[in-house]
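Here's a slice of the assembly, chains where they normally sit.
Letters A, B and C name the chains as they come in the text, with residue numbers starting at 1 for each one.
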Amino acid sequence: MIIGRILGTVVSTQKDERLLGKKLLIVKPINLDGTDQSGYVVAVDTVGAGFHEKVIVVGGSSARMAEGNKDCPVDSAIIGVIDTIDLTKEFDG
Amino acid sequence: MIIGRILGTVVSTQKDERLLGKKLLIVKPINLDGTDQSGYVVAVDTVGAGFHEKVIVVGGSSARMAEGNKDCPVDSAIIGVIDTIDLTKEFDG
Amino acid sequence: MIIGRILGTVVSTQKDERLLGKKLLIVKPINLDGTDQSGYVVAVDTVGAGFHEKVIVVGGSSARMAEGNKDCPVDSAIIGVIDTIDLTKEFDG
């Protein structure tokens, strides 16, 4: 899984019917020091995450294991809102 | 999922029979500011997208969950046409 | 899926028995302007492609959906020979 922060929303009317009612969020992957990585991913929110919250994102077929995503055409899902990231002292990267 | 815009079509006569009747489109991944990323992907259109429309593309095994792709040898599918991308104000990447 | 051209063949005698009789080809991914990308992939040919033909290559678990690959340990398969790639005029990448 990766860690990201929520940047925005994708709105689509003409879409696969199994996406109906799903919230598609734009997530920016972040480094462990909180800075942004390049790129982004569009992920289905399955835990009610809020804007700019740090979240855990699962990718690939496992995104379909997240709540409500069974058999859906999604490859990325938000599965947790992060409270804290605890790094050991000697980490510097 | 990623966001892309449709650039063109791939025409193939000699192909897997489960690709018969499928529309294979060339999609250019784009950044959140609308500029092109490098590279491209060939994706099956499952929502009737038009040229240059911004679309949502799902990859991997989940592409087979898109309408009509069950058990097909495809790893990328267009599953939505994008109306708008709403980014929060402070986004700058 | 990606587009590539066939560069050569991999010959292996000591191999998984489900690879017996399969043609393992070396495919070079190409850009939309026909130039080579870096890297290569070893893919199972399932459509009888010829050397230097432009082909469509599917990756991941979906490679097992290609003709004859069911339950085989393969992650890349050639599923189509390309006739033409039609790009819209304003494409420049």
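One rule holds for everything that comes next: a residue touches a chain if its C-beta (ideal position, glycine included) is under 8 Å from a C-beta of that chain, and two chains touch if they have at least 3 such contacts.
Small disclaimer: the values here were computed from a predicted structure and weren't measured.
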With 3 copies placed, total copies in this complex: 5
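One rule holds in what follows: only the chains that are shown with their structure count from here on.
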Whole-Å gap separating chain A and chain C, where each centre is the average of the chain's CA atoms: 31
Whole-Å gap between the CA centroids of chain A and chain B: 19
Chain B residues counted as touching two or more neighbouring chains: 60-61, 63
Sites on chain A touched by chain B in the complex: 7-19, 24, 26, 28, 36, 38, 40-43, 51-52, 60-61, 63-64, 71-76
Chain B partner contacts - residues on chain C that touch it in the complex: 1-3, 31-32, 46-49, 56, 58-63, 65-67, 77, 79-88, 91, 93
